[in-house]
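With one protein chain removed, the remaining protein chains of the complex are shown where they sit.
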Amino acid sequence: MASLPPSFQVADASSPAADDITDLRKALQMPELPYVDITTQNAVRDVLKRWPLLSELSYFAEQNTP
Amino acid sequence: MKSLTLRGLRGGVGCTTLIAALGYALHQLRQRVLLLDLCPENMLGLHLNLPWSAAEGWAQADKQQSPWQEAAWCLSQDLWILPYGRLSYAEQQPIAQSLNQQLEHWPERLASLSSHFDWVLIDQKTAEPLSLVACDLEIRVAHADPACHALLQSSLPPDMPLLVNNFDPIRKLQRDIWLLWQQTRPELVPLLIHADEAVPESLACKAPVGHHAPQSLAAKNVASLAAWCLSKE
């Protein structure tokens, strides 16, 4: 099932992945600026749609995380 | 002294090559490094220009009751390797059975070396679920492929850092799996080791990739990995 666990929703400032957003926060001098990296979330959702094995396993992981 | 080992999620992910490269990279960062090969295949030395014909190693030394320290090779000041030693097939069998007993000694042996080295990098068999010699820093190594993705779902200690090796950016599936792991696996080491042709070429030239092709992307990735390891103090 191609759905994202709710833990994905907001890319927080500590994630090393969002480099241009980190730079944006730095340039605006607003380190607490909430930003939702929707394009990356959409990309993950597309990945799960594209590869059934990945989506099944992620569903499994989702079910089994406390 | 910190001990580090790379545990492959499955065989063939490139742990031995990576250990050799990482040892070299840590040495470039002015660390005193000992590379320890605990695998009977004795592949680690080949990455560091040890002759294939040289049969000495700590396993041989143990069998002959001679000091194991003398089986070490000095590659450069503060970069040493202690190979397993090349055994014939007949000799290998009894050793393998007593592997566990052999390895009992190692924690004390490593303790005795702690003042001489900053890092000891241990190449161990990946098949075992648990590390045979417990290390301070254990990094799981995987490829960004579906098999590894499936293997990750079984209950492994979740806090072991996960490193992706042999990443080929051209392959869409690898990019997709990398993206998925980035978003779902907090233990993912924030750097990749790319699938650079320079890596097998380095082995073919019997050198670690940082020495043979220092300008390649793989060498740069390994250098970043070494810096990351240092930051995990």
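Chains here go by letter, A and B, matching the order in which they are written, and residues are numbered from 1 within each.
Throughout what follows, a contact is a pair of C-beta atoms (placed from the backbone, for glycine too) under 8 Å apart; a residue touches a chain by one contact, two chains touch by 3 or more.
The criterion applied here is as follows: contacts and distances are computed from a predicted model.
Asks: For the chain that's not shown, choose its UniProt protein name out of "Cobalt transporter CbiM", "C-type cytochrome", "Cellulose synthase catalytic subunit [UDP-forming]" or "Peptidoglycan glycosyltransferase".
Replies: Result for the unshown chain: "Cellulose synthase catalytic subunit [UDP-forming]".
Asks: Checking the contacts here: which visible chains does the omitted one touch?
Replies: For the complete complex, the undisplayed chain touches A, B.
Asks: Could you tell me which of B:75, B:120, B:163 or B:229 touches the chain that is not displayed?
Replies: Hidden-chain contact among the options goes to B:75.
Asks: With respect to the chain omitted from the figure, which of B:22, B:35 or B:50 is a touching residue?
Replies: Result: among the candidates, B:50 touches the missing chain.
Asks: Where does chain B touch the missing chain, residue by residue?
Replies: 28, 48-50, 69-76, 80, 167, 169-170, 175, 178-179, 182, 190, 192, 194-198, 207, 211, 213-218, 220
Asks: Contact with the hidden chain only, please: which chain A residues?
Replies: 10-11, 16-21, 23-24, 27-28, 30, 33-40, 42-43
Here, only the chains that are shown with their structure count from here on.
Asks: Give, as an integer number of Å, the spacing between the C-alpha centres of chain B and chain A.
Replies: Centre separation, chain A to chain B: 31 Å.
Asks: Quick check on the complex: what are the chain A residues that touch chain B?
Replies: Chain A reaches chain B through residues 5, 8, 16-17, 40-41, 43-44, 47-48, 50-51, 53-54, 57-58, 60-61.
Asks: Which chain B residues qualify as touching chain A in the complex?
Replies: On the chain B side, the touching residues are 146, 149-150, 153, 173, 176-177, 179-180, 182-184, 190.
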